[in-house]
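Report on one structure; see the data block that follows.
All protein chains but one are shown at their positions in the complex.
Chain naming follows the written order as A, B and C, and within any one chain the residues start at number 1.
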Amino acid sequence: MADQLWLWAIPALPLAGSLIAGLLYLLGIERRAAPAHGAHDAHGQHSAHGDSAAHAAAHAAGHAAAHAAGHAPSHDDHHDHASTPNKGSAKLAALVACGVMAGALALAIKGFFALRALPEGSERVLESTPWHWIAVTGFQVDISMVLDPLSSALCLVICGVGFLIHVYSTGYMKGDPGYAKFFAYLNLFVFAMLMLVLSSSLLGLFIGWEGVGLCSYLLIGFWYAKGWPAEAAQKAFVMNRIGDASFLVGSFMLVKLFGTLDLSDIVNSIGAMVRSGEHTTELMVAALLLFGGCCGKSAQFPLFTWLPDAMAGPTPVSALIHAATMVTAGIYLVVRLNPLFAASEIVLFVIGVVGALTALIGASTALVQRDIKKVLAYSTVSQLGYMFLALGSGAFAAAIFHLITHAFFKGLLFLGAGSVIHGMHHEQDMHKMGGLRKQMPRTFLTFLCGAGALSGLPLLSGFFSKDEILAHTFASGGAYRVLWAVGLLTAAITAFYTWRMVALTFFGEGRYDKKHVHPQESPAAMTVPLMVLAVLSVVGGALGLPVVFGVAHALNTWLEPVIAPGRDLILARHGGEAHHLSHAVEWALLGLGSAIALFFAHRGFHAYKAGIERDEGLARKRPGMFGFLGEAWGIDNAYTQRIVQPIKLIAFVTYVVIDQFVIDGAVNGTAALARTTGGGLRVLTDGRVRTYGIWIGGGAALVVFFWIWS
Amino acid sequence: MDHLTWLTFLPLIGAALVLLTPSSAAQAQRMIALATTLAVAVLGVMIYRDFDSSILGAQQVVSIPWFEIRGGPAIRYTLGIDGISLLMVALTSLLMPIVILSTWGHIDKRVKEFMVWMLVMETGMLGVFLSLDLVLFYFFWEISLIPLYFMVGIWGGERRIYATIKFFLYTLAGSLVMLVAVIAMLYQFNSADIPTLTELAAALPADKQGWLFAGFALAFAIKVPVMPFHTWLADAHTEAPTSGSVVLAGVLLKMGTYGLLRFCIAMFPAAAVQWAPLFMVLGAAGIVYGAFLAMAQNDLKRLVACSSVSHLGYVILGMFALTSAGLQGGVLQMVSHGMSTGMLFLLVGMIYERRHTRALDEFGGIAHSMPLFAIFLVIAVLSSAALPGLNGFVGEYLILKGAFDANQTLAIVGVLGVIFGSVYLLVATRRVLFGPLNKRENRELLDLNAREIATLAPIVLFIVWIGVAPTPFLNKSQGAVDVIVRRCDEARALKLATVTADPADAAANLTTPTRR
Amino acid sequence: MQVPSEHLLILAAVLFAIGVLGFLVRRNVIVVLMCVELMLNAANLTFLAASRQHSIPGEPNLVGPVFAIFVIAIAAAEAAVGLALVIALFRLRQTTESDAMQEMEG
Partner (left out) sequence: MAEVFFYALSALAVLFALGVVLAKSPMMSVLNLLGSFFCLSVIYLLAGFQFMAAAQILVYAGAILVLFLFVIMLLNLGDISAHSTGFLGALRSTGAKIGVAVAVAIGLALLISVNLGMLGLKPAESLPDGIDGMTGIATELFGRYALPFEAVSVLLLATMVAVVVLAKRQRPGTDARKS
């Protein structure tokens, strides 16, 4: 395994791009700096002698700029493209950002072919020179970039979809005052995501893990001036942190068990540990703790509530971070450490249950949303649940398959929604859309492809990946059959809400204010990425055609070296027998899936083709249920009431009662005691010199007498 | 003269120069102080460069007879540097020019006195970290206490007198207890040389170490401050001028943790092993408690002060885990905390100079009028919240990892602090920077000027540097920490041996913590 | 002179006691200062007596006289400062009574 230094270039390119774009942003902003000398308005004497005229001028200019700035916050949402043209530096930043993405994509492709060039069956791994990050006696963290089939696949997705979204953003963000900043963040995100998938060490992975969280924070809060995006960003970060805390404890357990955080070392030594029968509980706890981290990052029950709020960010961000890449980090982690999770049946089942439950909650909530991005957000939660369902049933390759197809079609749907929102002057409420297929034909057609894939219409990419998951779950038997039924129900709901969304957005009468809103097709920078993604959404299923089709499952074969350890553990537990479904059953499942998808897609489309009456009727007839579903089963409110409020109360009590009253009370009480004693003794010191003299003299006499006496 | 003596007393020379200037020449006084601290920084960097990590004990030692106590030991002027003090000295000497530069903005009365106190304080702090003689150490320890008293008392905020007296009495109480312990040490062992004392004291049985340990520990615990003794900190920070807060958080508090490490743990390993659970509990409690306090604050500066309590809880938790990772993490966290909290105080000061308020609800949307300020604040907050890749993470991870090996429950409590830490920091950030810019005063805020950028940029450099490549820093202190860990392991083995009376067990215990 | 040193010391003790008496009883600050001088003189006498005790013929012990010289010098300084204070006090209060200075009451 030769040193492949160039692997470092894959994450380094976006990082460099981010730094350059950030620098360009800093150069581009109109700053009103305080006078360099002395303190500011508090004491004018500094500026008074010397540059008072200049100071006054600066102040006046400050006023003018302040007015401009005062408008800006309310402005950037409905920005007028013509009135705020991007500066040259901002355009350059966008160019740099897209350029480094193209470079990273090229390197990812190079890496893919370099891996393919290695003989099949051997360990297909490329590793770079390590970076000795942390080293203390007894504990060392070396990080190198490792390209193996799994990370290569994800690299391609990240760089590919990432590149498309960068291009799309050049159109979508046009005219925004933070144009260059946006690209700096976006590039930084790609850097962190690549660190996450390429890192050889769990702690290196954690750099990326928290790094993507940070970028998510920054990008959700990109339009911070509106207030709620900043709150959503904060919520996302904190909920991720809850998961990360669990992740950290898991990593401590792994260090304790294996003495290292190197991922491949851990994977290689789990098998022996499981066979020896030692540390079974510790392994299980470590796996569950890491899964806790995944719940935060991948928005699984009970930590999923940040993701819908995260839609406050710009739409390309939702597409890239909150659909295609970051939220799938949890799936990546589980597959990366698959033997750890596969070592315990309980862990797998917990993952499966959480996945299925999340899928159901997400899908059912998406049913009644009015905001197009919220529909897609809950849909993402639900689809991520599917992926965890796959992991829970031991179908690691299927999870990655769905991850990839989902990246295509959900990225496409988000970008399409973004195109709609862009064309509708930042209207997101589907009740105020309708009939847009005529005005936005390209967006409409590509959106259809994405919707078809999401709802699992036969032969589109989502159909195959979802079907594979359901088939695996079915095949696992036992309690997994219940999970399979939940998955099937979710598939039905998914088809329904997807086509409800399509119908509400593109069909029926236009329900918007036609005098002021003139929907129009988006520029090419936005529609071309849509088309590319549409093609991928349609044909992406070719990566993993079912066995019954008689062709090899390309992705399975490719990922074989990575997923073999975990699969072998599961097989060993079942006495070496894999759950094989007969061809007949497989065909039946495929047929069932197609039928359900088609039927419910039809129902959803027809119910809403005409308009929004059905929503209104439902809200009137079943307000309780409508509200329950609309608020994601009331989980978010429960958190606010049961967790956030009590913590605020505890903090207040800690400060006022314990700190101020008890501890400081004791301190001040001591002081008061001293003061009282002193007050009593002050009679002795009347301020007369003679009195003090008497004290001194008397004391001296006493000392001498004592000396004589002894 | 040798480097260490120059380093320690150069600030005093600067102070004398400042004293020679006329009172009205404020700018000259500032420049002299800045030049002095810069010279000290250069000297500090030279000493850092010359440091040989392969030597375990003190190096570059200078020792001159000072005076003798009849019937007691000879007191010598002994300075020396080892890996732990090296990092502290580097932190001090690099932070001081920044602090001086920051005073341009908020010290405009009695500049001369302020600069003199600052420089005297630098001598005191450097002396504390460099002394290898117990009496000299105590001398510098008290020297460094006085300047802050005046800084808060003269240049402080509204309740400065209350804060000053509280601060002074608290630390003085601790110092006096320590004095008793110092005197006891001098007569018990008839030596004032710290390395000698370390050897002698470590050989005492656990019960005899206990009282001496307690005497030192109380003084240092107040200085750190460990949880129940923390109330002076918030008041002192709130009332102190910005530069005072930066020095207090950046360096002075580290004297407490440094003392705990150098005296309590290294000198009395048996007592440390015995009392470690208590201190770990206090550390973990401090983490969560400080975080809750910070959540309840509306005053931005007080919030940062409370976060200090939380962060120093990590240091205590890690150090008293008595493992290599925990101790190394603790040492690095001392440096990191100096950087990140120092930077937060600087930023709070900058915005206070502009708005003359620190109440969180007075702000909002400032990122729009002060974009550069926003960037720096976010960096400082992320560093404080221990984002991987920035300095705070390395220390915190090592601390928690070390603590996890020693006590899983407390480590998990410490991890909870990671969550709470992000809550109060992000909430404060949001309330200051984000949201609508709906106050007129905030709209007219001016962004950072070149001088302010110059004060912040070096800190950012180190925040990233330590975060990305901590190993060179860790290597410096590794030798000194290894010695301490070995002592503690021996003490633990001895304790086990006496409890179980089975030497085989003890030997097994001795080998486990050093396993890779 | 064949006087035993005890007698010198007794003289010093008596003078000192008289100084203390004046110091504790008199209110006039100037007189109080004079009484301090008296006490210092008594102390000087003690120093000299001690010096005399520790000398043997041909080998004088000079520590006593040297310290007495220091005492005289410092006494001069003390008197100067004390009197300056008296002047300042007199300007402020038009009196030299020590009871006029009672602001330092605890």
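A few points about this structure:
To be clear about the criterion, a residue touches a chain if its C-beta (ideal position, glycine included) is under 8 Å from a C-beta of that chain, and two chains touch if they have at least 3 such contacts.
This is a predicted model, so every value here is computed, not measured.
Among the displayed chains, contact with the absent chain in the complete complex occurs for A, C. Touch with the chain that is not drawn comes from one residue among A:Arg370, A:His431 or A:Arg688, which is A:Arg688. Not every partner is drawn; the one left out touches chain A at residues 688, 690-691, 693-694, 697-698, 700-701, 704-705, 707-708. Interface residues of chain C facing the missing partner chain: 1-22, 24-28, 30-31, 33-35, 37-38, 41, 44-45, 48-49, 51-53, 55-58, 60-63, 65-66, 68-70, 72-77, 79-81, 83-88, 90-91, 95-97.
As a convention for this text, only the chains that are shown with their structure count from here on.
Viewed as a network of touching protein chains, the structure reduces to a simple linear path. Between the Cα centres of chain A and chain B there is a gap of 35 Å.
If you average the Cα atoms of chain A and of chain C, the two centres end up 85 Å apart. Contact residues of chain A toward chain C in the complex are 678, 681-682, 685-690, 693-694, 697.
Against chain A, in their complex, chain C makes its touches with residues 20, 23-25, 27, 32, 98-99, 101-106.
Put simply, chain B touches chain A in their complex at residues 104-106, 108, 166, 169-170, 228, 230-232, 289, 292-293, 295-297, 323-325, 328-329, 353-354, 356, 365, 367-369, 371-372, 375, 378, 382, 387-389, 393-394, 397-398, 400-401, 404-405, 411-412, 415-416, 418-419, 422-423, 426-427, 430, 433-437, 443-444, 446-452, 468-471, 474-475, 478, 481-482, 485, 513-516.
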